[in-house]
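Let me begin by handing over the structure; questions about it come next.
Only a single protein chain was left out; the remaining protein chains are all shown in position.
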């Protein structure tokens, strides 16, 4: 199948609305770098896009094994994108293991680029192939670009005198050159990047640049198999402005820092490493110049307790973990509920139960967030829907935590944390501040005196003369805050704690319909990272004339005031969730709407097509 | 107000259907002993009864303070009883502090017995009285029996030469003698008990017996104030058999031991002390001869982990705590869900959130039990409704945990743990055994092979030759049990874990209607310790002709198969709960029934009258 | 609430709240409270800058009775809260009050890590060798064989040596005292507060209800002089009614032994001289067991070192200095950006 193309005038480029490309190779093959360069080129070409890096679960698996495969997926196009794509249009497989693991993601007729040179007997065996898939017909339903990339790369870099090992490390860039040609991308930014990255090793920079150009030239000179042309993906219609790509991890960290700034507070993060929550700790640990203190505690309990202590002392206390770690924080969150201190608890959800699939995504901690504590201990629960959305949700979390003196649980997930999308950088100076006012006046001070409107208690911090007082987990007198075992007082305090949280419903936006008619035949209600696939599915089907709408919740608790009415307007309610039906329970119990779940618990995000199919099944057609 | 009664023929005794008596005094006054003796006498008289001991929150408060008051309440009668009573018919107050704390529990016209001798200025001040309530008219709406019990006791015991301190310690027994007369109780069993208890100190035994007789004689010789007569409470119609009184703590411990016996397993309890859960640890620690191992762990996490370890090794692992401690166990329970090991988690609920009111009761951990873990991690949830019911529920917990290889959460509460009721001792030999069969055959062994019907996996314990295998918290392959990161497998395992628990609905009794018509105008649905007051309220109102019914859940998760249908048959559903509405959420979400909550979160059990009122409000009249 | 009029003339009363103290009559906690209020007054500790943080237990009710800031948290976690407080505001004087159950059973891990990190806290552990608040179960410091509600046949685990544990965790300051020795206690509190870093103080506290007189063998008046070794830095290890007992290094083996001055040729010069900075000595002193050896009281070990919250602030200051003018706008624009034109 290797090429013997004639030097005819190049075939015209095929117009594409969008394309999904996945770079896959061994952990050491530099796939994440390749992916980010390609992302940058797509952004520069004006495409909308979304990316998802997919690391192996093992730290560093033996070379060439299937469990050592590292991949990076990008979906880019001229329309709205919002997911990293259902099925691959192109798979780049740098070795047999990558082909083995990733092939079933490729759509029939899709293109697979393989490095023939890596398909040695040894590598085939390591990948678990009995026969060479390049020869046994198993790739027949795809279009295969089979190139000895290893050899061609070595040839391209020969003149720079690198060792064989170093030379082969340019394979990924050679391949990037090839893919650049296929999608008509500009090489210059990558050239610039290579120069700056390897400023101290010009030989490596030059080799890589040579490889990039060689790969590009290889494609340009039409040495491609029959039926494979280059593509043209037009720019998307994008609101003008300054853009960047952002992962959920970064947007979340920045949002917390920004929120603390708007509240006028120093930020304190108490955390304990856990996949996939650690990035928040890592990123914030690097932001000390913004008044951020990070504390890697001995465990999740100490982490949340230190954050509550920091809030007590006048910082914005934040703690972060994933499901199993959040489970350990429940008792302490109860104390923050009882003592009415601000606290933000970030949960980067992962597949469970127990250790589960730490590197896979799931949305199964909604129950835990809303109901997962002993006693009546209502808290605010928010969910971010996409990487960039984390920024706004984090600010909202800070606003509510400080204004209402309450814990706020912010749900994100492993998919959002690592995925990236383009983000129009917001004008931060235009954001409304919500400065915290600590109590300082001793006159008539009572530590549990409440604001009449918000029902929030005052925040009086140690160091303030004349306000010395004691708080704790035993029930507090409604007026004085002293320990009280009184029955009526306990009822009153329970009621006011609940009323405070319920009352937040008045302070959050009414629920809007994201797409579709307010009284459509079917509404798809989502929360969190299902946003992308639901949005795309509903958009497509509205395009096809379906009477379907999309409602996506940011405020999970309390729910927006109008949500019940809104949902009653639709004939049917469908709730896709990456769990066995948790939001369904909340909405059914609140509004007695006969919401139906569409549940996927495979550690994988929904595909657009899965949601489309579910809608079609229900609306016919 | 002291008596100057004429020696007329004694007034005829007043017939009572039931009476609520509360003995209250200083922690050192022996009120718990007095109460249990009185309980025994009521049992012997053939009354139905229920008791509730009410200890102070402090360990040992200073003498005479209100927070040092210890009380014991008993409700007994000729009809069904089931609660310790809404309002007191008689209050025995051994000192001013007891009067201060307990008086508002006494119904208007009720009798209060006070020890005049203890109403010294000093004691009045300690109790926080500005004026002596015996003189200032504040007891006018009650019938007061004001006696210098201290003096009379000293007189009665004078001949035995006790120290003043020891002599005064007989006050409670003197008072008991008086109350025995009032309710026509037999003194002999108490005499016998005193003799055996103080076998080594005959002077003390004799003094107490003399005091008992003296108190009795005092009342008999009619030195009682006007309008106060003795009472007659007829025996109740009680199923014949051998009876005892039992607290929830004991019934639970015995039920677990009995369940383990039926399963053929040794019992292992890993626990950490916490109010009000500690009694289970204490009682089981004294039952080593039944093959019980108890382990006081360093914390609740170690407690549950040790129990899971014990189950893994072939014991029945049990752990117990109260809300805040259960919160700490969530992560480990998830592991038991994932590894599918039997585990019983007993939660003796108390008032929260956080430390809350440790000695007060609440039912607010239902959310935590049903939903309070990360990820989709369904478990079985059972609730006991009364002290003696703990025995059966515990056996049911063992049956389900071992048959389905699953954690079972057993909800009880502080009220049930300490309250006592008469119990017809069951014929244990008639119970059906449910012996566990460990896997021993290596042939074709797979650790996650499932029983087709129950979906339970096999239980293969270390020590068995040929079955060596590894299990853990990472998702397991459906067939081999090996670690599996496969997406479809995770879906399948999630589904089967859920189906296994859901399937238990087929193996539990259909929900019955406790009282009333199956299609009544209103059904009161309860769970746990609200059983008593709901039962009495509904019974009374049915007696009055109301069309009301009572349904009480033992199986909270999964719910009985017929429950949805059953509930739809009623016009209205009312759910009294000692929380802000947790079962309501579960039932509303499951069946979309418009259940209404009746919520009380004051740390106090419902009164019968509160539930009656709520029913009347809804049904009119 | 507690507006202090004249900070120059504070009295113990100024550190007492209006809350009724609710320990059992005769509980050792009263004496400790009194010693603390007195020492606070003597040290003129500013109430508004002082925070008492506790877990759960009888002992952990302590903060309610101190007219400073106070946080009665959850069982075992006080050191973690205190760490957050101190990191958020290093100017505060933060005390942790804990018990043998709170600090050494459920809270052992947090105690250990606080000691290791050397956050500038004073951790005061009331050791009564029992769980008081939950009505008398045995604790990690209870002696083997302790009969309690949860161990009716006697406990079977070995008690932890509290001082040894603290030193093993890396504590930089370890001291011991007794509830009823007001003067000694006051001095130990003063030293603890003066030490930069985590100061760990174990107080033998009598629980009159569930474990009465458990320390009697060395706290009762008669035994005290013979069973207490009161440590003084730079002074030889001498004790005893007649001041003729001493501690020396064992000969021909490794360890300490008790000797009588004037017997078998032992003179004062043979005795070990107390050196608070010598961790090895502290390890041996902490391990001494009655009845063969006396109980070492006072400051066993005091080794100042950089404290966690100071190092954390330094890193923050360095970051600020390295990136002056850092602001959110800049943060959001870090890395690769591009502009989409109209």
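Per-chain numbering from 1; labels A, B and C assigned in written order.
Note that in this section a contact is a pair of C-beta atoms (placed from the backbone, for glycine too) under 8 Å apart; a residue touches a chain by one contact, two chains touch by 3 or more.
Only a predicted model underlies this, so the values are computations on that prediction, with no experimental measurement involved.
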{"item": "Touching the absent chain when the full complex is considered, from B:16, B:33 or B:287", "value": "B:287"}
{"item": "Identified contact with the non-displayed chain, of A:60, A:200 or A:437", "value": "A:60"}
{"item": "Residue of B:313, B:488 or B:510 in touch with the missing chain, whole complex considered", "value": "B:313"}
{"item": "Touching the absent chain when the full complex is considered, from C:108, C:132 or C:298", "value": "C:108"}
{"item": "Identified contact with the non-displayed chain, of A:33, A:217, A:285 or A:425", "value": "A:285"}
{"item": "For subunit A, the residues touching the chain missing from this view", "value": "58-63, 65, 67, 271-275, 278, 281-282, 285-286, 288, 294, 296, 298-300, 324, 354-355"}
{"item": "Subunit B, residues in touch with the chain not shown (by the definition above)", "value": "40, 43-44, 46, 238-245, 254, 257-258, 261, 266, 268, 270, 287-293, 295, 297-299, 301-303, 305-315, 317, 331-332, 335, 339, 424-426, 428-429, 442, 445, 461-474, 482-483"}
{"item": "On subunit C, residues whose C-beta touches the chain left out of the figure", "value": "105-109, 112-113, 116-118, 140, 153-154, 156-161, 164-170, 249, 253-256, 272, 275, 278-281, 283-284, 287, 305-306, 308, 311-312, 315, 318-319"}
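As a convention for this text, only the chains that are shown with their structure count from here on.
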{"item": "Comparison of A-C and B-C by number of C-beta pairs in contact, larger one", "value": "A-C"}
{"item": "Cα-centroid distance, subunit A relative to subunit B, in whole angstrom", "value": "48"}
{"item": "Geometric centre distance via CA averages, subunit C-subunit A, whole Å", "value": "45"}
{"item": "Residue numbers of subunit C (touch at least two other chains)", "value": "56, 72, 74"}
{"item": "Junction residues of subunit B - those touching two or more other chains", "value": "67, 324, 354-355"}
